[in-house]
Each structure stands twice: as structure tokens, then as C-alpha cells.
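Remarks on the structure that follows.
A protein chain is absent from this complex, but the other protein chains hold their places.
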Amino acid sequence: MRKNTRRTPTTRARDRRARASRTSAIDKLPALELPTGTRAHRQALAILGNGEETLPRRMEALRVLQAATFAEPQFDAVRADYIAALRKLVHDPEPELRHRALGFLSRGHDDYAQATLLEGLRHPDKALVSPGDALAYLSYNAHAGAQSIARSLFKESKDHVVREQALRVMASDPAARRMIRTTLADRNEPVSIRQMSAAALHALDPQALQDWAVKAVLDKTEPEDIVATGLTAMNQFSDATRISGNAALRKRIGEMRTKGSGVMKRLAKSITAKHKL
Amino acid sequence: MRVEIEINNSPLAVARYVTWAWTPCRIRVTDPAGITGNQATIRLDQTALGGGGSIRFANAAAGTGAATHSLSVPRDGTSAAFFIRGITASTADPGVQITGRQTGAAAPVGTVSLMVRIRKDATTLSNGERDRLIATLAQFNNQGLGRFADFAGTHVSAGSVEAHGRPGFLPWHRAFVLDLERELQAIDPSVAMPYWRFDRPAPSLFTPQFLGRGTLNGPGTTTVTLSATNPLRFWKAGPAPGITRDPNFNVAGAAPGPLSQATALTLGNPGALFRNFRRIESPIFPAQRDYHGSAHVSFSGPIDSIPTAAQDPLFFFLHCNVDRLWAVWQKQQGRFDVTVAAAFESVTPPNRVGHNLGDTMWPWNGVTIPPRPNFALGGTLALSPCVSAPGPKPKVSDCFDYQGVVQLSNNMGFSYDDVPL
Partner (left out) sequence: MPAIAEHEQKFAAEVDRVTRLSDAAERLLALCDEQHVAYANQSASAITRMRGWVLEALGRRPPLADATIPYVLEELEAPSHPYLLAVAARCLRAARNPHASFALALGQAFRTAPRLEAPVILGAYGGFGGGPGTVTTSPVRELVATIEWLGPLAAPLAEDIHDALGSGSVTPDVALALEQLFATLPSDPPRECCSELPESIARFVRWRASPQRGVGADLDRVMLEDHCGNRSSFRGLFRNGYPTVVAFFYTRCDNPFKCSLTVSKLGHVQRLLHARGLGNSIRTVGITYDPEFDTPTQLSRYAHDRGLLLDSRHLLVRATAGFDELKHHFALGVSFFESLVSRHRIEVFVLDQKGCIASTFHRLNWSEEQVVDQAAALVQEKGGRVGSMASFVGLAALAVPKCPVCWATYASVLGFSGTLAYPTPWALQVLAAVLLIAYFTGMLWQAHRTGWRLEHAVAVAGGVVATFNTFVVPAGAESAVAVWVGAALMACASIVSVARRAPGSSFGREVSASRS
């Protein structure tokens, strides 16, 4: 039986500290006094790159610059310098800046950021962020080359965040299809992991997910959240005959309309009305 | 005697949706039994149905209208025209029933049901409206295999020059949001795109029942928490499933970055010029605050970068609000007529192609020859059974008179709850 990988007291305390740190960093961002035009971009870059500046000022400079990227082409003139600044920030002592920079770079498929993240996954002593966060950043690019390491981490890690993010990366990896199907069916897995497996399988093999959904709904020993996930998948994405043509399923949905939690009753009624059961 | 009443001059049920704009209707006799003379006088009344809402009637597309209306309808089946417009919005479909009665008679001779379908503040949606919207969004996304992929694949770096940094920014995004809204309405005609009023608190938007809850001040790696019955948990718009979004502010309050609406509306001054107003797009120094770009970066996740922003459904709520602000400004300053110079920013030499009034807009024009991008996903702009504007290949100029103020046929088929006609 796999250990419960939900949040333990240790991980909760770690999360609380991290959140407090982040909150204090950006709660009140001060206004910067910047000139007009592209000189403002350059001055913001200078503030951002200056380790002597306070964190709130650096965060505000970063916020202003990233907001300015939405006004191409004026920003194009400083884009190279901005990317250089972000790459430098990836190694900044301030975790909030590291994360922001990695996020912006990863979403732009920056090779430097991807290589750094992969190195951190292979050699944890060089990791700049947690494995779960690293996988989340790498998931933006199917060509980042994270599939095999995602599969390994999914098998070996006890951290549910890591496993959840690994599943997201594996959703673009046909070689992981069987592993995902097995995880989805495994009652020993936490509900959140099984739910993410459902989403991942949906991406790779929608038919397989629908097959699982029927079994899950008919299985009265499945947790309610899992049944709800299966019902939602069927209600949204299944063809009508799969539901209306299955007598056992119709009967089960009929039972759910009168028994179970309010959420399940509403869902069952919705399916009944939609498919005219 | 029987009459047939058509909304938007169409017999189709999918055309029975109105906004604040004057909507052309017609009525004709289908069974003249009991009519003496060449015509019958019909009185039109309205009744609120389950979805609620109310309308006004008029002989012409002008004035305030009245709660009821009487008109003469020829016996021979020729149509008689009248107009209606929404006054209060419906929350479900159908919302309002129009009943026709022959003057002096109690029995109805014809009815038609319709919905006053309005773009609303997302925080004011009823649970039913919310659930229908997200179910429709999820179906349109269809785990990444649906046509939503065209929208996510259009708002990327390679196409961004068509939509950003130049005067076409607002018209382009108006067409983009409208295109999505119409695609959703093809699945469920009762939905309208709501807006995220980001300069005000919107806590109910970022809940597991709606667009999901991220981690406050999280690093932008959190897959938002969604309830087990929320179909958005199967959302996929990039390589990986799920919606990743962490707020950089406490969502119990307003996003701190963007300007307030009142301040943003003054950006066009002096002179209420479009060329100044469109600076809501990106930061203006030394204030370094803007309306649009700051909203994008108030969250960490795909929404904060141009290449990935449209992967998050929140993008459309955000841009619906940006468009609403433009609509508010247009209403305040009377900027619906593109022939008025202040309504746009036409320059000599002309702006880059795609940013002049007479230019068709990519991707709907299907042009893939340089300097346009070499791809154009999704085909033409979705058509509406209710209105004909802005057409399948809209020009920049087609996206200004969205309620048909200057010319009724310019009506694009949407209105905002707080922007009257």
C-alpha cells in the first residue's frame, strides 16, 4: 500500500513558511519613479538587476516590465536585455524572483531556463526550485525533454505535488499511457492523483478514460470524488449512446438522483435531463 | 386567428436573443379566421418567464420604447415590422414571452419566447449561468481536441503583431472575444461571455466551482483546485492538462496593479482621443500602471505571458472587461462613428497592415502571405443567427458601432450590463 502522499505536518509547515515569505515580498509594491518611454524600461531593468535594491522595488520593476511585454513592438527594443535579466534572476537568492523569472522564461520556451531546470532534477544539489515546481515549469514545452525524468520521478517520489506535476508532463507522452491507466484504477492512490490521472488519460486516450468512467460509476465502493470525476467526464465528453444504451448505468444514475450527497444528486439529475434518461 | 412573431426577423429559435440594441422583429397573420376587414390590430404584451428580463417595444429603432405595443397586421399574411430591445437582462432561457392578442380579445393569438442575453460581471452570475458557461467552455475545449485550440493557437508570439502594440489592439480583441462567444453560443445559445472586473474584488470567480482556486502568492505552478463536478478539470490548452494560475494578490480584494476604471477612462484626455485612450494596453510611465497588461500579470501562470495567455479561460474574462471599458468610453465620449477622427488613430503614412480602418483582420481574413503570419487557424469569424455584423472577415472599422447606434445593421449582437444603449 502506497504511503499517503497528501500533505504531512512537515510539508504543511514548509508551505506556510514559503507562503509567508512570498506574501511579505509582494504585499505592498511601491510605486517606482520612472521616466517616460523606453528609458523607463531600462531603468526598471536596472532596479531589477540590482541586488542592493529592496525586494518590493525589484518585484515592482519586474511586474512593470512583464506588463509592458503586452505592448509589442515597443518592448522588442529591450527584449534581449529583459531575457538576460531574467536568466540572471533564475539564480537570485530571492526565491520569489527566481520563480517569477523561471515562469516567464519557461512559458517562452527559453532554452537556458529549461536546461537549468532539467539539471536540477537530475542533480538535486543543483536544484533552484523544488522538483514539483521544476516539472510544472517544464510542462509548458513538450519538447523540453522532461518525459523520461517525469516518469522516473512519478515512480520514485513520495511527494504528491511532484507526482501530480509528473502526471501533467506525462500527459504528452504516449509511452506513459499504461502507467497512467494503472494509476487511475489504483484505489491506493490519493484522490487528487487519480483525478489528475483522469485528466492525463483524457489527453492521451479519451476512449480509455470513458471506459474507466463507466466502471468507476458502477462501482459502489469508489470514493464519491472519483465517481463524480467519472460522471463529469461522461456527461461532458461521452457520446449519448454510451450512457443511454447501458442499462446498468442508467439504473445507477437513477439511484444517485435520490441517494448520495447534494452534489451527486445534482450531477445525476443533470445527466438525466441532458441524455433524457 | 393565429399570428407568427419573429425575433431578429428570423423564424429560427436560435435567433430569439436580444441585447440592449434595437432588434428588428415582424409579425404576420398565419390564420386569418375571425379577422374582419383587411387587417387586424394586435396588441403585444410581455411576461417574465423563469429566466426573467424585460423588453421595450417601438415602431422604429429609436426612443425609449414602451412596455406594450399595438400595431396593425395585414390579413393577407404580409409582415408588419416592429422593434424591441432589452431593458433588464435574463438569467436563463427563455426569459421573456411576447404574447399577441387581438384588440378586445383575451385569448392569445400568438406567442414567442426570447432571452435578453447580456454580458455581465462574472461575480453577478447565478449558479445556473455559471454552470452553463463552464460546461460550454469545457465542451468547446473538449480536452484539447476541440476548436478552443484555434483560439489558444492564434494568440501566440507569431501572431501577436496583428493584435498588440498598435491601434488595432482594441478592435482585434473585440472580434476575438466575440468569435469565442459565438462559438460557445453555437453549443448553448443562452451563454454570454462575462467579464472579470479586475479593478474590483471578484472572489467568487476564483473558486473551485468557477475558474478554480490557486495558491495565494504562489509561484505560478499550482494547478487550480476545481470541484469534482467542475468540467474545467479536464481543461487542456497547452501540452499539459489543467489550468495553472496563482494570484499575486488576495482575491478577496481587487487586483492592485491595474488602474481603476475611473482613471483609465481619463487616459483619452484631453480631447477624448482614441490614440491616447488605447494606452490602456500597457504601462504608461511615470505612472507605470495601466489597465490591461497589469491585469495579465496580477496572476502567475500562462495568463501572464502573450504566447500562453489565451490557454487560460480567464483570458477571455479579462479581455471582455477591457472591451467593456472601451465600450464605456465610447458611450461617454460618443465614439461609435469611425468617420470621426477621434474615434480611431488613422495616420499618414498608414499604420502597419491590420491596424487601419479599412484593413481586414487576421486570422479571420485567411491571409497568410507576409507580412501577415503564415498561418490562420479557425477560419472566418463565427456567424450569428441574430445579427449579420461584423461579417465573417471583419475589418477594423466593423468593430466600433457594436450596438448599431450609428447604423442599426452594425449591431454585433452583444451588450454590457452596465453600458446602456
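So that you can tell them apart, the chains are marked A and B in the order they are listed, and the count of residues begins at 1 in each.
By our rule, a residue touches a chain if its C-beta (ideal position, glycine included) is under 8 Å from a C-beta of that chain, and two chains touch if they have at least 3 such contacts.
Keep in mind it's a predicted model, so treat the numbers as computed, not measured.
Colleague: Among B:157, B:225, B:263 or B:276, choose the residue that contacts the chain missing from this document, as touch is defined above.
Modeller: Selected residue, touching the omitted chain: B:157.
Colleague: Which residue, B:118, B:135, B:149 or B:295, contacts the hidden chain when the whole complex is considered?
Modeller: With B:118, B:135, B:149 or B:295 as choices, the missing chain is touched by B:149.
Colleague: Pick out which of A:73, A:223 or A:254 touches the chain that's been left out of the picture.
Modeller: Only one listed residue reaches the unshown chain, and that is A:73.
Colleague: By the contact definition given up top, give the residues of chain B that touch the hidden chain.
Modeller: Counting over the whole complex, chain B touches the hidden chain at residues 145, 147, 149-150, 153, 156-158, 160-161, 165-166, 239, 352, 366, 368, 370-371, 373-375, 377-379.
Colleague: Tell me which stretches of chain A touch the chain missing from the display.
Modeller: 38, 72-74, 76-81, 83-84, 87, 109-112, 114-116, 118-119, 123, 126, 141-145, 147-148, 172-175, 204, 206
Throughout what follows, only the chains that are shown with their structure count from here on.
Colleague: Please tell me the distance, in whole Å, between the geometric centres of chain A and chain B computed from their C-alpha atoms.
Modeller: Computed value for the inter-centroid distance: 30 Å.
Colleague: In the complex of these two chains, what residues of chain B are touching chain A?
Modeller: Against chain A, chain B makes touches at 135, 138-139, 142-145, 157, 160-161, 164-166, 215-223, 227-231, 233-234, 236, 238-242, 244, 248, 256-257, 281-283, 285-288, 290, 292-294, 296-297, 300-302, 304-308.
Colleague: Quick check: in the complex, which residue numbers of chain A touch chain B?
Modeller: Residues 19, 22-23, 25-26, 29, 31-37, 40, 44, 60, 63-64, 66-75, 95-96, 99-100, 103-104, 107-109, 129, 132-133, 136-137, 139-142, 164-165, 168-169, 171-172, 195-196, 198-200, 202-203, 206, 224-225, 228-229, 231-233, 235-237, 263, 266-267 of chain A touch chain B in their complex.
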